[in-house]
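Step one of this worksheet: look at the structure below.
Note that this complex is displayed minus one protein chain, with the remaining chains in position.
Moving on, here comes chain A:
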Amino acid sequence: MTETLLEIDHLSVDYETGRGDLKALRDITFNVNKGEIVGIVGESGCGKSTLISSILRLTAPNTRFREGEIRFKGQDLLQASDRQMRDLRGADISIVFQDPMQTHNPVLTIGQQMLDIQHRSKQSKADKLAHAAKMLGAVGIPDPEARLKQYPHEFSGGMRQRIAIAMALMSEPDLLIADEPTTALDATLEVQIIERLQELQREFHCAILFISHHLGVIAELCDRVVVMYAGAVVESGEVREIFHDPKHPYTRRLIECDPGHIKERARVLPTIPGEVPDLANLPGGCIFRDRCDQAMARCATDVPPLDQLKEGHHAACWLNHEEVTT
């Protein structure tokens, strides 16, 4: 039943900058199974966008893949040829990028852009346009045929976000990656989009990698969740497990601040006192140490490994180690 679709395996990614290498991702490991919805949550700057852009190799030019593999259906994407990557993009894997206001080409009509992305299809232009209109209808854009003739700036942010989702689903990908697709929307629209995503997921059976600031949305939508902090995974597991019994102080703080109700959302991710470590100059020991109220001597010297605590539940904190708790 659970067939693995995407495996991120000990992935480390740096950005080369003027002040040295910024270690944006370190030793990231997790899986996405077929048809499953996995959420990624974490504060701004923790590397969520870097991670998902790495999957399609669409990162900034100063990116360096240092270590690890990204396997999709068994194939390592970091070793794939440019041609192989192009064949995957928008076919097997689709992305909805973070900022809906910048994501479409400003001088081409939505219809033209939706035509262009069907470049692999052998259908006639009229059929492709009909397909595009149908997809816009499916994400709740009224009067889709007429709106295909309009330009991006003639749509609201929420509509552009839905258009981006429609475009990503058009090819019925095996994996849909959505980078904070609801952050730009108000709460009611957010609920609508989430429900629409659930319906579409049931209809197209794609796996979804869903990134959000908002724990409530993750709780509502996802099967499993990966909690990231400062470029590393600090906890991952089933949504119910994590919300019930978080095993990392960072996750606990997140849940305390945002108890996971989709309708009462925290506008921004809750603020936890203390500073995120400098990624270009990481201290030794646990990266959460400066902000953790349960830190011990050991936390300053040794990096806690991401250990499996139960079947499918991982966390990186010394509190879970028996020598300490007893």
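Note that in this section a contact is a pair of C-beta atoms (placed from the backbone, for glycine too) under 8 Å apart; a residue touches a chain by one contact, two chains touch by 3 or more; residues count from 1.
The rule is short, and it goes like this: contacts and distances are computed from a predicted model.
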Hidden subunit of the complex - UniProt protein name among "ABC transporter permease", "Acetolactate synthase small subunit", "C-type cytochrome" or "Alcohol dehydrogenase": "ABC transporter permease"
Residue of A:K48, A:H104 or A:H314 touching the missing chain in the full complex: A:H104
Chain not shown: contacting residue from A:I95, A:M159 or A:L254: A:I95
Residue among A:A24, A:I117, A:C222 or A:L279 that touches the chain left out of view: A:I117
Residues of chain A in contact with the chain not shown: 53, 56, 58, 86-91, 94-95, 97, 99, 102-108, 116-117, 119-120, 151, 153, 164, 167
